[in-house]
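The complex is shown incomplete by one protein chain, all other protein chains being positioned as in the whole.
Our next item is chain A:
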Amino acid sequence: MYQTVASLLKKCDELNLPIWELMVRTEMNFERASRKAVWDKMKHQLHVMQKAAKRGASGEGVHSPTGLTGGDAVKMRKYREQGLGLSGDDVLLAVQNALATNEVNAAMGVICATPTAGSSGTIPGVLFSIKEKLDLTEEQMIQFLFTASAFGLVTANSAMIAGAVGGCQAEVGSASAMAAAAAVEVCGGTPKQASEAFAMALSNLLGLVCDPVAGLVEIPCVKRNVAGAVNALACSDMALAGIENKIPADEVIGAMRRIGEKMPMQLRETGLGGLATTPTGLKMKIKIFGEEV
């Protein structure tokens, strides 16, 4: 297992392997499993992600039991069909898939946590957008997920990925950075460029708090995944253009950890601060749970 991005890159360099291949081998060793078993399990995760993104944007969409979220992915799909978007359609497809996945999550549907359920829209947002753009094969999409998991493991083990521990930077921030790195590798960038994309994407979202209205994974979580997905695409492009972050990936992860540790409890998934305690946020909470909470 790799405790730092630097050690991950060093190993790739030594063995002359892409990041995804190194992770397949690491997992086979850890699970005592065959290559096929590990590969097929990731394929299953991919299929769950595809199904959720499709479900959220189909028909009338999905709606959460509280009524706070739902239907926005469908609105975005219809808007895209008009072809009037300010952003290019690849970006809007990422927006749609991020919304769709998180709306399914809020509606208690089946999703794949990447790395968490609250941030489960970011990676599908990026992956299914570049799939269309670059005509990725299923094999490449599975490789993308292995690369993303390599960066996610380092982040989870050296900092945190739970909003209750480190705020939304740890959830959507981590997801965005993982997606940016994986997008770079699947587009033919080097492991070093992938780590630059990771560092830029995470740097951009440092300090993001977890302030869910009524403590529910709905507002602002669903739309924060859009921020994560779009940020990832921009950072992948920057890395592929040869732009560097200047602060290395491992140091950015360290910064996230220290920021998370200093973040007050009210802004770490308790629903006691930020958007959760705006007048409208509080009204929603009372409407859902009654006066006593």
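Heads up, the rule we're going with is that a residue touches a chain if its C-beta (ideal position, glycine included) is under 8 Å from a C-beta of that chain, and two chains touch if they have at least 3 such contacts; residues count from 1.
In this section, contacts and distances are computed from a predicted model.
S.K.: According to UniProt, what is the chain that's been left out of this complex called? Choose from "Thiamine biosynthesis protein ThiS", "Amino acid ABC transporter permease", "Sulfite reductase (NADPH) flavoprotein alpha-component" or "L-serine deaminase".
M.R.: Its record in UniProt gives the absent chain the protein name "L-serine deaminase".
S.K.: For the full complex, which residue in A:Ile111, A:Cys235 or A:Ala249 touches the chain that was left out?
M.R.: Residue touching the chain left out of view: A:Ile111.
S.K.: May I ask which residue of A:Leu92, A:Val126 or A:Ala170 touches the chain that does not appear here?
M.R.: Reading the full complex, the residue touching the unseen chain is A:Ala170.
S.K.: Of the residues A:Gln140, A:Thr190 or A:Thr270, I need the one that contacts the missing chain.
M.R.: Candidates A:Gln140, A:Thr190 or A:Thr270; residue touching the omitted chain: A:Thr270.
S.K.: What chain A residues would touch the chain not displayed?
M.R.: Touch with the absent chain occurs at residues 1, 23, 26-27, 30-32, 38, 41-42, 44-45, 48, 64, 104-118, 120, 123, 145-146, 148-150, 152-153, 156-165, 170-171, 178, 212, 214-218, 257, 260-261, 265, 268-272, 288-289.
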